[in-house]
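The structure is given below, and queries will be raised subsequently.
The complex appears here without one of its protein chains, the remainder shown in place.
Order of writing sets the labels: A and B. Residues in every chain begin at 1.
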Amino acid sequence: MDIVIVDHVKKYFETGNRLVKAVDGVSLLVEKGKFTAIVGASGSGKTTLLNLIGGLYRPTGGRIIVDDTELSSLTEQELTIYRRRRVGFVFQDCSLVSELTVRENILFPLALDDSRSDPVFFERITGALRLDDKLDRYPHTLSAGTQQCAAIARALITKPSILLADEPTGSLDVRTSQNVAGLLKMTTEMFHQTLIMITHSMELAQLSDQVVRLQDGRIV
Amino acid sequence: MQEMLNTLARRSFAACRVRNLIAVLAIALCSTLFTSITAIGIGTLQSITLMMQEQKMSRSDGDFRYMSKEQFEMMKGSDLIREAGLRMPVGFLTNARLHNIEFDVMDETQAELTFCMPVHGEVPRRENEVVASDRALHDLGVEPQVGARITVAFTAHGTDYTFPMVVSGWYEALNDQLSVMWTGISFRDANPDIFRNTYRMDHEMAGTYWSDILAVSRGGLQEKMNELSRVIGGDPEDMGSPDYLPAIVNAVTNPSPDPQLVAMGAVFVALFIFCGYLLIYNVFDISVMQEIRRFGLYRTIGMSRSQVKGLMNRQALWLSLMGIPAGLIVGFVIGKLALPLIMDTFSTEYQNIRADVTPSPVIFVSAALLTALTVIISTRKPVRKAADTPPIDAFRYVEGTARGRKSRRSADLARIPRLAWSNLGRNRRRSAFIVISLMLCIVLMNCSGTAAESMDIEKQTAYMIRTDFAVVNAVSTSNMKGFVHRTEALKPQTVKDISSQPGVVGGAPVYKNTAEDDNVTFDFGHKFAEATFVNNHSGLVFGSDEEGRSFGLGKDGRMICNVYGMEESAIARMDLREGIMDAHTLYEKMEEGEGVLAGVQVNRTDMSLHEVFDMVQVGEVITVYKDGLPFMELPVLAKAAINGDDQEIGFTCNGVIQIGGDSPHLYLPSSVYKELYDDPAVYKYAFDVEEGYQEDMAAFLDNYRENVDSDINYLSSQAAVANAEEERDMILFVGRLMGIIFGIAGILNLINTVITSIVIRRHEFATMQSIGMTGRQLTGMMMAESVYYAAGACLCGLLMAAVLNLTLVKEILDSQWQFTFHFTLVPALLAGTVMIPVSVLVPVLALRVFYKDSIVEQLRAAE
Partner (left out) sequence: MRALKSKSIPADYLLFCGALLLIFLGVMWEYIPGIWVRILVLACGIFMLFLVICWSGRMKKRESDIAGRLCGDIDALMDGREIPDYHPYEETGISRVQGKLLQYDDIMRESQSRSDQDKQTIQELVSHISHQVRTPVANLRMFTDILQRRELPGEKRTQFLSVMTSQVDKLDFLMQSLVKMSRLETGTFTLHMGTNGLYDTIAKAVSGIWAKAERKNIGITVECDSRIAAEHDPRWTAEALENILDNGVKYTPRGGSIHIHVRPWQFYMRIDISDTGMGIAREHYNDVFRRFYRGQAAAAQEGVGLGLYLARGIITAQKGYISVKSSVGEGSTFSVFLPE
């Protein structure tokens, strides 16, 4: 069963008088519960593709179907809720809200949806990501690796069907990056989620079920 | 959900203290502005109203007169009435010497409403107890103290009564001519004879019921009161009717709103809201921009637009909750302190004014509402901007770099200023706001400066007084009375005492006709309708013509005019315009009885003769009647433009409007005047003093008034100058206050922009530094940016100030007679010279505070 169907998707940007074809006719199927790695040189359109799937951009052409819903048919408000409920984002740079503690950061997406957290699930996630003793600390007091773990926990808390990770290990050193990637894989397996990850490291890409290689906005 | 957003809002609020401080400051400044202005406005209104109420001796909404007991009860029970006092006038005391003492039966409500509650002692309870003013008691020859025994004598129903009374309490008189002595209802019950109601037969007031009332609502009060008067069986309009029951609205308490004033207020409010908008909009815009990456993150995670808006609005609310109360308090204090300064300018026109403002909720509520409105208006756009930014873009937001940046190789030396120049275009709107608010500061400073500079003090002084000193009876300077009666003439002893002072030169009395001189009348063939109304105070019947001019009429129904008797020296000082232009020749001719000098009021703006009052022409003959018989014929020999001093004193004309009204002012030599009038009253004693005696003379007169003759008041040329200067100071004060407020708004915007620049462009700076820009060059660049703003504002400001000065300001000033337009740009230049150093200082300090980490840290922080 394919949870994400990307069908001849194009995304062009206009900068000044130049047309940049960030994603140019990409088709992609992602099976439910699998780990897909997207690799490619910088500027090859990886992030744009991920953002398209995450509903952050609207495609210039083509269709993206997630969970039987075509994203372009959603309104701005619906897209917001789509992001909130269906998608978990993990970014390259630490994207935690610096004014909130780790616990609050993790619970933030739930709070936005006016939901209560399931304490058991919360403990499971934080336990798996080894955040138990750091819950009441502020992000800036933690190492980059731990911050990324918190970001992963935040992405997981809503039990999203898809986890989108944009070089989650990009700004980490080699050791930490392997740890974080391992955790990401482990937790998604544990919670039966679909993981789509952009990475530079072939080592991480090897962990995946499917590797998509992009070049100049096309799959090669 | 709410909890989490609260936490988030609270923490991010706490995190950016400097920015919030600026925002709170902006809001506080705005609310300070509103509060002080409202406080000053309301305080002025309150003070003037209270003063006028005191002069009118009533703070009621209105009063009913000549009622019977039944009518009074009915009136009291009506829905319209919130409070009604009881007053039964008995009459004036016949045993009073100089002071007019009205003797009434009153209840406490009435006493309360008419300012005669005893301050010392108690209200009268027994039939032989009274409350009176200190002046009344002095006049009756006792010291004002509780328990003093006095005799009260009056006439009612044609019978003379005398009662021995005990003073149960007393109060300080508000008015030096008239005060009320009152006793309680038990006096009425003990003397039913006096209080027989015979008003319908003989118009005897004793026995009628009067009542000052407070109404439930003030809208359409006159109609409602008239209606009530009819309901209780009276006739509110026809004076001749036996049921005449006038319902009179207290115009002092219920002033009709002046549309011009309202419009001006609206313009000011709009201007202030605009000022607040300039300030607050920018602060919030910058806040949003600084936070835009954060909002992008929120949006990416799944925060909806309304949630972002909620977050922003919450912060705005907190900032307001901090800023507004602070502003309210500071503003009120400023208003309270500034009020006397502003009220001072009215002090020559209004006596014994008490400049004070109470912390009324109206001030605070309206100021707070205005500020809140401003905050709402100015945050709407930034909030929308925050909510509308698409998630990913905002997340990766970097403020747009200026477009069309051209590099010129030849500009190596000026590279850094050039770099700074190209940075200005990054946010046009913000740059515009900074420049506009700084510019408004300069323009307002300059306009007020120009107005102050153009204030023609000499012209004003010359209008107010021609000699060094002029002494008159104090009634003349009271706008509720005026010089009307012969008893108000200066006492010969007083004139003598003053003229015997050292340094007095050319002292001469000026005679003026009074209400008692109604046997001398004038006729020059002007047609008018007879007997249209009676002036309450002078008792003269007035006639009026088709143009709406009204004239005081004598016993024989002819005009009594305003007639002055003067010495030659005084006539010589007058401004002769037509006819015989040589004062000496004129005076000689007039002494021979060959004619008269007619005075015509001027258009103060251009000092030309005012056509409305220009009724007699040179050569026309005025027939003078005495006791109804032609006495002499006086051709008009010359016409003079008369000013305040020729008319009365200073700006007053309280007496003339009650005597001659709008009829011509006639000036005669003293000898002729004395021939014409049987008992000539000295209105004024005008004199110069030798150099160096001004202060001594002023001190003498103050002292004299204090200890010998409390009836006099005087004006000196020095006081006139001071009065004009006060007015100028107020213009300067208000103008500068507004200028400074806009200046502060501009500077705050500048500080904010510089800080934002530093915070947002940290990475850019760090990059520049890492490729070899020194700290000094960086500071130089920021300084150049900030100076460009200030310099731009100064240039625009100067230009605009010049243009405005030559157009709008000139127009306005030319229409006001007190001003003679005088072009100046000095205040603008001064403001500019303050602004530029400040603009240099701001980035230096800001860089020191906000940019102190190492380059590497800066680079990392910006990641």
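Operating definition for what follows: a residue touches a chain if its C-beta (ideal position, glycine included) is under 8 Å from a C-beta of that chain, and two chains touch if they have at least 3 such contacts.
Owing to the predicted nature of the structure, the values given are computational and were not obtained by experimental measurement.
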Interface partners of the hidden chain - shown chains only, full complex considered: A
Selected residue (touches chain absent from view) among A:21, A:63 or A:85: A:85
Hidden-chain contact residue, picked from the options A:19, A:41 or A:186: A:186
Sole contact to the chain not displayed, among A:27, A:69, A:98 or A:141: A:69
Per the touch definition above, residue among A:10, A:159, A:200 or A:213 touching the missing chain: A:159
Per the touch definition above, residue among A:23, A:52 or A:128 touching the missing chain: A:128
Contact set of subunit A toward the excluded chain (per top definition): 33, 67, 69, 74, 77-79, 81-82, 85-86, 113, 115, 127-128, 130, 143, 145, 159, 161, 175-176, 178-179, 182, 186, 192, 203, 206-207, 209
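Rule of thumb we're sticking to: only the chains that are shown with their structure count from here on.
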Inter-centroid spacing, subunit B versus subunit A (mean Cα positions, whole Å): 68
Of all residues in subunit B, those that touch subunit A in their complex: 1, 3-5, 7-8, 11-12, 14-15, 294, 297-305, 307, 390-392, 395, 863
Subunit A residues touching subunit B - in the complex, by the definition given at the top: 51, 54, 56-57, 76-77, 80-81, 83-85, 89, 93, 95, 97-100, 104, 107-109, 111-114, 154, 171
